[in-house]
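Note that this complex is displayed minus one protein chain, with the remaining chains in position.
In order of appearance the chains are A, B and C, and numbering begins at 1 in each one.
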Amino acid sequence: MKVENVVCPFCGCLCDDVIVYVEDGAIKGVEKACSIGRSLFLKHREDLSLPSIDGRETSIDEAINEAVNILRDKKHVLIYGLSSTSIEAQRKALELADLIGASIDQTTSICHGPTSLAIHQTGIPTCTLGEVKNRADVVVFWGSNPLEAHQRHYERYSLIPKGMFVTEGRRGRKLVVVDVRPTPSSRAADIFIQVRPGEDYEVLNALRYMLKGGKLDGEVGGVKVETLKSLLDIMLSAKYGVIFIGMGLTMTRGKYHNVEAALSLAIELNSHTRWSVVAMRGHYNVSGAGMVLLWQTGFPMAVNFSLGYPRYSPGEYSAVDLLRRKEVDAVLVIASDPVANFPREAVRNLLSLPIIAIDPKRSLTTMVAKVVIPTAKVGIETEGTAYRMDGVPIRVKKILNSIYPSDEEVLDRIIAKIKGEERNA
Amino acid sequence: MREFCLITGRTIKQGITLHDGKTTEVYRNEVGIVYLNGEDMEELGIIEGSSVLLKTDYGQVVVRAVKGDLPKGMAFMPYGPWANMLTSANTHGTGMPDLKGIKLYIYPACEEVWDWKRVLEEVKSVEG
Amino acid sequence: MPNDSLIIKGGIVYDPLNGVKGSIKDIYVKDGKIVEDLSEEAAEVIDVTGMIVAPANVDIHSHIAGPKVNSARLMRPEDHLRDPLRRKNGLRSGCGFSVPTTFVTAYRYLLLGYGTVMDPAVPPLKARHALEELEDTPVLDKGIYILMGNNNILYYLLKKGDKKSAKLFAAWLLKSAGGYAIKVVNPGGTESFKWGKIFNSLSDDTIWGIKPKVVVDILNEVACEFKLPHPVHLHTYNIGIPGSYKAALDTINAFKDNRLHLAHLQYFCYGGDSWATFRSESVKVVEALSNYENITADMGQVIFVDTTTMTADTPWEFTLHKLAGGRWSNSDVELETGSGIVPYRYRMDNLVNSVQWAVGLEIALLLGPWRVFLTTDHPNGGPFYFYPEVIKWLTSADARKEMIEKIHPKAKKRIYLHNIDREFSLYEMITMLSAAPAKALGLKEKGHLGAGADADIAIYKPKGSVAETLSRVEYLIKDGRVVVRHGEIVDASYIGRIIRVDTGVDDSALSNEVRELFDKFYSVTFSNYKVEDVYFKREVVKRVV
Partner (left out) sequence: MIVLQLKERVFLPLEAEVISVDKFAEAGSVDRISKLSVFYGRDKMELGEFFKIEGSIEDGRILIEGDLSKVKRIGKDMSWGVLEIHGDVGMHLAEGLRGGKVIVKGNVSDWLAMGMSGGLIYVDGNVGNLACASYWGEKRGITGGVVLINGSVGDDLGRRMRRGTIVVMKDAGDFAGAGVIAGTLFIMGKVGKAPGAEMKRGTIVLLEEPSSILPSFRYSGEFRPYFVDFYISYLERNFPIKFPDKLRGSYFRRYMGDFLQLGKGEILVCLD
């Protein structure tokens, strides 16, 4: 069976033109997806997780019961992950957090969290990826390597496609890449600007200063002022420019200040011509996790419900900080692998806590979790909404059956049980 | 001792092997890895594909060294459990730990590249 | 399901659409509808002797959900910090103030006696987002208006002179995005801003070489030919600036032969040719409107409060950002529209803000309650839960006088408000809040208490004044369920309906050319564009034309 226009549940590009061939209940072929997307579809049945308690295989029902026991008894639970599941499940996770007075954080806190912090401070002029395709004549990738992290980004949205007002496609666009090292993405660029690690802020500061008419000489952040001047000229000559920002800004020294500087530059450029900023979001629904958190709590991540209402404090209720300070007594992980993704110090404390892991696949987290609840993979075995990196919501599809329930169902059952017990008490 | 700057990031192979499973050999081969500048490798006496011991203020790990297109003094590792043995959990009040731009020291090693079990052992063993 | 039959006994009933002005009578409810009669044994009887019984309120224009509302939430953590709400009685926690979370939005609307709220500006590409938020805005019936005034495909077809395709496309768009009405915001202006230009006109050529008037005419025709229950919901050009009343007059003149709704009219009633000479010209606009019963409007009243402005009028938000300084967000949506967000504080000691405050009340008092409805263009003029303040000013000339003493001293010479003595009665106020907007929306089952109406009933305990009485319901019945009892929400566990129209225009009606434009220029495939039925699975009302 040929399934067309399948949405790839891997990265924030959320490509929705993938063709998948299904035979005998398994995926036999994939077209149009990038190499990572192909791997995701074709190897989807490999290394799956099994329901277990303390490493002992068990039934889904028992695993859920054990999870309920932990969540009911503990005083301060961390709910973490969310970026690789559907809106429907994310909603339930928030309802649970509200119900049990937990802290809830999503993977964005170690991804584009600083971008949210910067938006609090400055706002953001942004656009959907179709605007980039149709209008952008200058695109700047700053601290981002799409050819490895978002492989079809150039092809589908930002560089190659012929748009309504950029009729020549690649030839109608200038590509600038700013990074601390050459990457496959920078090799495709018209201009590559190599910044000294940790000095993006200074470079952005210099660009803004020159935009305001300030004079500089010498070099800033390892870049000649001459080079920056010509970059600024390119930016000013653009009809519609877009800066894509990546982890190169959010994870390096300066963090949200770096992003704030990039956003401010774009805002200030709008007094001359049109510029937007788009964050290169990693997981396919990390954008969505932020959206649900925002509409239910007002905040995009790092929310605590201990006092019965949402409080926001990145650096306090964010997962890495809660673990580093060891301020929680249990962790519920949904569709994420903090044991593999967190810095060592945070992982060490995480390992000393009871972990409940809800995940279709085996991961380092499921290997050490007290309770493992396998679920159907969203976008392959269950449908749901996901938000692309630019906030466009797309319905991901179900193409195979699973013997396991969805994340949404598991969370719903946990909530029902906890509520039921509340009534009895 | 020479100081390097550790940058972590995505690679295609990391993304592909992720779907084989994080406990698999293929994943270790692509993620338990550090890319270095060729001249730096020569200076340190490190042979392409050999094991190196990496140390930062926050931890240590043994991975495979591979030549990469990098400026001198820079080391690049794919995101994953190996790189995270070396990163700092200090978020400076932002929620975002220091995952790029970390001071790194590199030593040739005869030990095999750590597997995920050894990585977890190391996580547990070190106090501080 | 709680008791499905109710008798609301002994209340003083106000039902403007049925001409009931404060008669004591019982209201019977069965299966979510109001019925003529009911046997007492089967039903729950609620004794509301001495209380005011009215149709639940209807908000015709309130930005409560969707992409730009959420972007505004992201921009304002400090705003949420001031107004947290605890989880209690099974209600969800959240935050309020200028951009409340979805649950809090619903709870506060319910306590004000609302049963239906319309979100007036949703880009079709992101309609799913609005619908998902509305799913988390429980109990209320909700609808969305679809932004079309800057749609590139529409302009493309019009430029070709293919009016038929253009109309079919608009009707298809409305259906596929799950919309209830067509919304137009600064036609041509939002598109021009994508080119870095500020464009404000109905009769000049847009970037596409098409006059905005032509676009609105076509959309009016769509509304007419497809018998849409609500006409084009128009936010015209030149919002918020000195001299904006001319845009209102121009717009009224251009479309006087159509049914039309003018959104947040207050912002289009300013005179003067600079901020220094800024003044009210509400009287001229009211005069122009008084001849055309076919045109309705809502207030867009300003409250003196720190709020967050948000609109698809991107050039205006950029202008406001330059005027007010501080944060600015903008989001361009491919081929369709855009939106801008700027936090803004209306201040009593500011002359312009003082005039704005008066203008909203002037138009309402001069033209209400059947033609101009209560809104604050939430949250643009201020959060909706400040409506009781507005009601106070509409129902009490003394309360207005008191305020006029407090606002900027120079304002008095530039407004008409102090010369208006009219005070709306309880009956008129209920008309303005429920009957009139329901009628303008073409919601035949809403806004009245006659048999066959949805059993959305607001019951108030009479207090010292009309404003106090209407400030919080004692009971709210929604679809026959008792949602508020003794002034507290007791049941907010169901999600309410999405009200949308079905124009009957399916994919097959679109020309190949439109399909090709789609495939070439959108960043999503055609088959993944249309909003799937799953977003309407819960208690849909379809209104097939």
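Details
Everything that follows uses one rule, which is that a residue touches a chain if its C-beta (ideal position, glycine included) is under 8 Å from a C-beta of that chain, and two chains touch if they have at least 3 such contacts.
Note that the structure is a prediction, hence the values are computed from the model and not measured.
Within the entire complex, contacts from the absent chain reach the displayed chains A, B, C.
Within the whole complex, the absent chain has one touching residue among A:14, A:67 or A:100, and that is A:100.
Between the chain not shown and the residues A:10, A:312, A:387 or A:404, the one that touches is A:312. Contact with the undisplayed chain is limited, among A:88, A:131, A:202 or A:383, to A:202. Summarising the interface, subunit C meets the missing chain with residues 75-79, 81, 326-327.
Contact between subunit B and the absent chain runs through residues 92-93.
Those residues of subunit A that touch the chain absent from the view are 74-76, 100-102, 117, 120-121, 201-202, 205-206, 208-209, 212, 214, 216, 220, 253-254, 257, 264, 305-307, 312-316, 325-329.
We adopt the following convention: only the chains that are shown with their structure count from here on.
The geometric centre of subunit A is 33 Å away from that of subunit C, both derived from CA atoms. As a whole-number value, the distance joining the C-alpha centres of subunit A and subunit B reads 22 Å. Separation between the centroids of subunit B and subunit C, computed from CA atoms only, is 55 Å.
Contact residues of subunit A toward subunit C in the complex are 4-5, 7, 16-17, 87, 91, 95, 98-99, 116, 119-131, 133-135, 156-157, 162-164, 239-240, 267, 270-274, 276, 290-291, 294-300, 305, 307-312, 383, 385, 387, 391-395. Per the touch definition, subunit A reaches subunit B in the complex via residues 10, 35-36, 39-40, 42-44, 46-47, 105, 109-110, 113-114, 117, 145, 147-149, 151, 180-182, 194, 197-198, 247-248, 250-253, 255-256, 282, 301-302, 314-316, 318-321, 323-324, 337, 339-348, 351, 361-364, 367-368. The part of subunit B that touches subunit A in the complex is made up of residues 5, 7-12, 15-24, 58-59, 69-71, 74, 76, 79-81, 84-101, 116, 120, 122-124, 126.
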